[in-house]
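Below you'll find the structure, written out as structure tokens, and then a few comments.
All protein chains of the complex are present and in place, except for one that has been dropped.
Right after this comes chain A.
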């Protein structure tokens, strides 16, 4: 899985932003350090970016920067989890997560009236899986348990969760982002989700609640 790259020059041309803007966004941590990939060229060094990720990010920043401050945007894009807490009613009313997904989560963990950001994140991931119809409700407990036991170990680093099934038996696996992983022939990757992308989406959704 080799990522396609885009040079800095091409990026600026195709998105119509200036060097100043790019550097400003870098300073504000809107563009993560690890996306700046240095490669040597005839003029010394040239900077490249992962094409899809950077184009998507620049588009988002351009769309939102008029009504959201850069600091708020940084908050949305950071992989850090926020310490927000949201009540059951709010989650359902504000349409953050579908009611029956929250109910599955309620069955799984002990009853509580407010949920932390991490818990809401787990529910959002579960929802993604269930909407795709890739896992059963029974398997979703498995998924939630895997997330709950392991997500904190990644502490802000980007990671992925995938679900593999072999002859009817499902296994949830977590791994740090952009690792290559291969399985034996009979097993099938049912779904693979980047948790960072989910965090970003979720933060956008609950932006008004910050």
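A few points about this structure:
Please note the rule applied: a contact is a pair of C-beta atoms (placed from the backbone, for glycine too) under 8 Å apart; a residue touches a chain by one contact, two chains touch by 3 or more; residues count from 1.
Following the convention adopted for this analysis, contacts and distances are computed from a predicted model.
The chain not displayed here is annotated in its UniProt record as "Integral membrane protein CcmA involved in cell shape determination", chosen from "Urease accessory protein UreD", "3-isopropylmalate dehydratase large subunit", "Integral membrane protein CcmA involved in cell shape determination" or "Na+/H+ antiporter subunit C". Check A:18, A:95 or A:110 against the missing chain and you find that the one touching it is A:18.
Of the residues in chain A, those that touch the hidden partner chain are 9, 13, 18-20, 22-24, 26-27, 43-45.
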